[in-house]
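All remarks here apply to the structure that follows.
Heads up, one of the protein chains got dropped from this complex, but the rest are sitting where they should.
So, subunit A:
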């Protein structure tokens, strides 16, 4: 208890810059690890199997995201619920939540896996697959979907590990999957000549090993929270609350996945199969920068939240400023790489000259407004840190949905394939403007309220 109190006090006194470093670095490492995971998979598939395999893989992204959306619905919901109960030292209910999560993931994992397997071909065609790309997408997805139960259970237990006071163990589990996957990928793809299937087996196997390790951790009877008999019976209240809390992350993830489907279909229509692969490459590279920015933002949250609550408005704005600066440095680096050496980035994934050229061209357009996107993401997060979840969700939707969808529909009519690439930076720009306006308004309000409350005292 005293440990928590001292770390809380620290948030109000230690220099903001040092605090931000201390809180952001672990988050940045975790975010980098998970985006490297995706990148490595794509690199091995592109280099080991071929250009069309990259396109096939890119088509499966939204389907995998949808599966992850279901997984994170249970994971995030249960983790929040668990935190609340552990905060009250209510270990009995916390145990029940753990047991219920295991069962829920089992059910959801199997149901989603089976349904997606049965309708796999129609789904993939709808997601933008062609006769050429579908064999790769199908081969890959069949194995991933067979392992879907494992994926869900792994994601769910990882979320619970975090909220059960073992954030470092959850990070180890993530890193473990990355390392195993990196070792198995070349072994399966090159050594055993398994093609794209090899990459899928490597992914599932890595998750199985991580899952086994998680079960070992949760079987330790010395822990207040462990697996035991009698906790697996689903309780209506736990299931309902879990889904109610997890619904918004689920919906946001689902929206993101719909947008990728829209992009992929547009790319297939105006640029063919290779364009989808090109976007897959660009996406993988740029995702790394976005994830680092999100890691920095996670570091900002506790600092901004505490100081806002304690009325240290100057510290609130200082941490926001530092976050925006560092986010801008990261996204500007992404901009420079995307403008200057996109060919080099694409070459890591494939040796197909046409695909490299297409990916480089796309990347150059997409990163045009990257230098200001760091500001947009940081501010979106800032609203969440000070308890304005609604505004935060709205801003996040402006960039990823509200302006992007109309742009994706309208632009290709004028500029064909380039129109789709251009839709993304256009939406970034408009979202940045909206964000700036909302921040200025909020800034005024906060300063006024701050002055008013000072006057009272």
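Basically, a residue touches a chain if its C-beta (ideal position, glycine included) is under 8 Å from a C-beta of that chain, and two chains touch if they have at least 3 such contacts; residues count from 1.
We take it that contacts and distances are computed from a predicted model.
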The hidden chain: which UniProt name fits, "Putative circularly permuted ATP-grasp superfamily protein", "Paraquat-inducible membrane protein A", "Cytidylate kinase-like family protein" or "Electron transfer flavoprotein subunit beta"?
-> "Cytidylate kinase-like family protein"
Of the residues listed, A:167, A:186, A:371 or A:425, which one is in contact with the missing chain?
-> A:167
Would you mind spotting which of A:208, A:252, A:333 or A:429 touches the chain that isn't drawn?
-> A:252
Determine which one of A:22, A:84 or A:333 touches the chain that has been left out.
-> A:84
Which residue among A:15, A:122, A:390 or A:406 touches the omitted chain?
-> A:390
Please give every residue of subunit A in contact with the chain that is not shown.
-> 8, 11-12, 27, 72, 75-76, 79-80, 83-85, 87-88, 90, 92-93, 159, 162-163, 167, 237, 241, 244-245, 247-249, 252-253, 291, 294, 297-298, 301-302, 305-306, 308-311, 380-381, 384-387, 389-390, 392-393, 396, 453
